[in-house]
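Just one protein chain is left out here, and the rest sit where they should.
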Amino acid sequence: MPTILGQNQYGKAENRVVKITRDGATHHIKDLNVSVSLSGDMDEVHHSGSNAHVLPTDTTKNTVYAFAKEYGIESAEQFGIHLARHFVTSQEPIHRARIRIEEYAWERIGAPGSDGTGHSFVRKGQETRLAQVTYDGERWEVVSGLKDLTVMNSTDSEFRGYVKDKYTTLEEAGDRILATSVSGRWRFNWAGDERQAPDWDESYRQTRTHMLRAFAETYSLSLQQTLYRMGARIIDHRDEIDEVRFSLPNSHHFLVDLEPFGLENDNEVYFAADRPYGLIEATVLRDGCEARIPVDLTNL
Amino acid sequence: MPTILGQNQYGKAENRVVKITRDGATHHIKDLNVSVSLSGDMDEVHHSGSNAHVLPTDTTKNTVYAFAKEYGIESAEQFGIHLARHFVTSQEPIHRARIRIEEYAWERIGAPGSDGTGHSFVRKGQETRLAQVTYDGERWEVVSGLKDLTVMNSTDSEFRGYVKDKYTTLEEAGDRILATSVSGRWRFNWAGDERQAPDWDESYRQTRTHMLRAFAETYSLSLQQTLYRMGARIIDHRDEIDEVRFSLPNSHHFLVDLEPFGLENDNEVYFAADRPYGLIEATVLRDGCEARIPVDLTNL
Amino acid sequence: MPTILGQNQYGKAENRVVKITRDGATHHIKDLNVSVSLSGDMDEVHHSGSNAHVLPTDTTKNTVYAFAKEYGIESAEQFGIHLARHFVTSQEPIHRARIRIEEYAWERIGAPGSDGTGHSFVRKGQETRLAQVTYDGERWEVVSGLKDLTVMNSTDSEFRGYVKDKYTTLEEAGDRILATSVSGRWRFNWAGDERQAPDWDESYRQTRTHMLRAFAETYSLSLQQTLYRMGARIIDHRDEIDEVRFSLPNSHHFLVDLEPFGLENDNEVYFAADRPYGLIEATVLRDGCEARIPVDLTNL
Partner (left out) sequence: MPTILGQNQYGKAENRVVKITRDGATHHIKDLNVSVSLSGDMDEVHHSGSNAHVLPTDTTKNTVYAFAKEYGIESAEQFGIHLARHFVTSQEPIHRARIRIEEYAWERIGAPGSDGTGHSFVRKGQETRLAQVTYDGERWEVVSGLKDLTVMNSTDSEFRGYVKDKYTTLEEAGDRILATSVSGRWRFNWAGDERQAPDWDESYRQTRTHMLRAFAETYSLSLQQTLYRMGARIIDHRDEIDEVRFSLPNSHHFLVDLEPFGLENDNEVYFAADRPYGLIEATVLRDGCEARIPVDLTNL
């Protein structure tokens, strides 16, 4: 047979697990979507269909739920570490595990002391937090991130001095809306058990804040510049992170021409367009570090 | 011809308008999705294709953007009132206008005084606010609402004492998660220009709060009971509202059976299911008032 | 208490049932998404939370699966009739049942006689077929339909002679693309058991064909005219149908201005826009018949 098997992986995707922790009448929620991908000595199942090396995807699902009880869910990253270690160390044919997690945030309904305060929640609904843990038996790689965080600057953005060719019709803009829906990933330099792992939740909060502040505080000459500042600020302030990659759609807001109606539009009324959109993608690295986040960001 | 024309309407749907208002260096955003539906003396265009009575949908789009400048966007409801009045009073063949609006909320990035505070925003991302204004030249009807507000009680919910038939296998539950994604609409009793219109934004904030508190504070024997309390609390506290309708999916969270793994699951680990889901829908009315919100809630 | 309960209904939505029927080595698929809504003597559960009249939504789900075995799935409509009759006649507090069904079509992979011909399928992927059966113990109402059937005429469409007001900027078009994604519903005049029910599958096939042919064969002066012809042709040819309602987005294809690049665009290159879009909705009735399909078409 003139064909050979290349990279392959399998597992159960999108296991939706909700964990309630009770602190007296006060409850805490962790709401995750967990996807498991396993690789290893799997040639035989592809060639002959023999499942002798295959831990069923159904078992990987069961493990997610059992571990939520056995270990709790301290953070998405820590939970992924428990799962990845288990699959690689407990099954000889499995050489590598990659755990991807989406996390949905909830906030409490009501003021302290009111009824329902302890156990009633509304989903925050803003960005989805992401974590990916990969383990091959020796080396750990943790990449965290977020998607669907929609931001806008209503001024302090321009776009000028670009190349003009025969297909260029765009007018230069001295004051425009800059809006995007941030999809970002950042890779930690923590690579194994001997070093203290980062405080994953605190790291997430700080990284998100730096990202938002860089977006807000940059007078933008191009979305590329804003992207770079967002990444560089994270690297500058967070020692635990060596690499950041963003995929930023330029969510165009076009100034509506109101002249036909005898009206002036002094940067007030915009049409928010869907498609097409500019798409700006780049990696920002700590100097001397290697790029490992793939060019195309994926969610699961 | 053995066929006749029944109810008909036309217009431009999903006009995305973003309005920036400048208060010195502090900017304010209104971010709407506006859909226009017009009806009237329109038999001819259906029968012969004559457009002599047809104001183009493109013109209704232009009007949305022009009015954002001419009148500003004080609230979704007020903006809808301006538009509806215009179409009905300015074109003889148009006898009725229905304006539907989705509104997306934004919050500021950064602390007061910091760079970007005045003009940098992150989309709140929680519920979508809804408003519908209908005007037939005499009578106004305003229905407001929201969709995609996801809430959860992690306890204080049970489901028991129900009918059992030959197809019933469900076990009674003494303590379950109650979660739903609220879709609600409420109808105002304001019907015309002579009475003072409600403060639409304040009414929305209060109604949302009452709804959330009723959800949180009800010890729930059934989702129907919770729904009714949510509606009744709005009617009780908000004189300007006569009718509320909710469509509440019962977003099932199933307790995972961990016994096969030698683990107890004391209401801690749940599987959040997608489909199927219970769907509970009802109208709550101020006594003596008529129901006018349609049985099936629609978004646009 | 100053509030009263209005229209209410409950049930299990989106029960995904796949039924395989074996005719020797040749298999047949029915692939449905079934939603159950029940109403009746349900005040108590809303007011006190007593479930004494409530057949659990979980039971309605079980019934869907059991009936797929007990009765088979001859057609979506016939399956809905079995379910609706059961709920209303078997539970005294239930006075009305509405069953909504989405059906997904599959076609065979491979030529006759080849391996896998009998049991291998590819999802057709075109429109979703819809059926809604309502029964109140006396009267039956069956509404069928479809959604997401995307069609286009690349010529034989114009738009001229419309009203111009101060917000009108649209140029008249003598030759344009007419494209839409058809959402249609049609109501049968069959109302009970004494008359022979229509052949639901044959009726669907014929109705769909008439609709498509009317779309294709109409030289269109407006989308309203095309819509009316589509509805009238169904009424004219199908005695079993008294009412048709369409919701037709005008999926704009804008001719791209290529003049800045020294190119002529002789109705060749179009930009397919997403939002906003025209939305044309109307009911076509057999003369003398009553309109019962709601103004806003809903899917579930």
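Letters A, B and C name the chains as they come in the text, with residue numbers starting at 1 for each one.
Note that in this section a residue touches a chain if its C-beta (ideal position, glycine included) is under 8 Å from a C-beta of that chain, and two chains touch if they have at least 3 such contacts.
Every value quoted in this text rests on a predicted model; they were computed, and no experiment measured them.
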item: Hidden-chain contact residue, picked from the options A:K12, A:R123 or A:R208; value: A:K12
item: Contacting the left-out chain in the complete assembly, out of A:P2, A:G24 or A:G113; value: A:P2
item: Which residue of B:F87, B:Y104 or B:Y167 touches the chain not shown here; value: B:Y167
item: Which of A:G24, A:G161 or A:G262 contacts the chain that the document leaves out; value: A:G161
item: Residues of chain C (touch criterion as defined above) contacting the omitted chain; value: 15-21, 27, 29, 31, 62, 65-66, 68-70, 106, 109-110, 114-117, 119-127, 148-156, 177, 212-213, 215-217, 253, 256, 258, 260-261, 263-265, 267-274
item: Residues in chain B touching the chain absent from view; value: 166-167, 169, 260-261, 274-275
item: Positions on chain A contacted by the hidden chain, ascending; value: 1-16, 35, 37, 42, 45-59, 61-63, 66, 90-91, 93, 159-165, 167-170, 220-222, 224-225, 227-228, 231-232, 235-236, 243, 245, 249-250, 275-287, 291, 294-296, 298
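Operating definition for what follows: only the chains that are shown with their structure count from here on.
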item: Between chain B and chain A, distance of the C-alpha-averaged centres to the nearest whole Å; value: 30
item: Chain centre separation in whole Å, for chain C relative to chain A (CA means); value: 38
item: Residues of chain C touching at least two other chains; value: 167, 169, 275
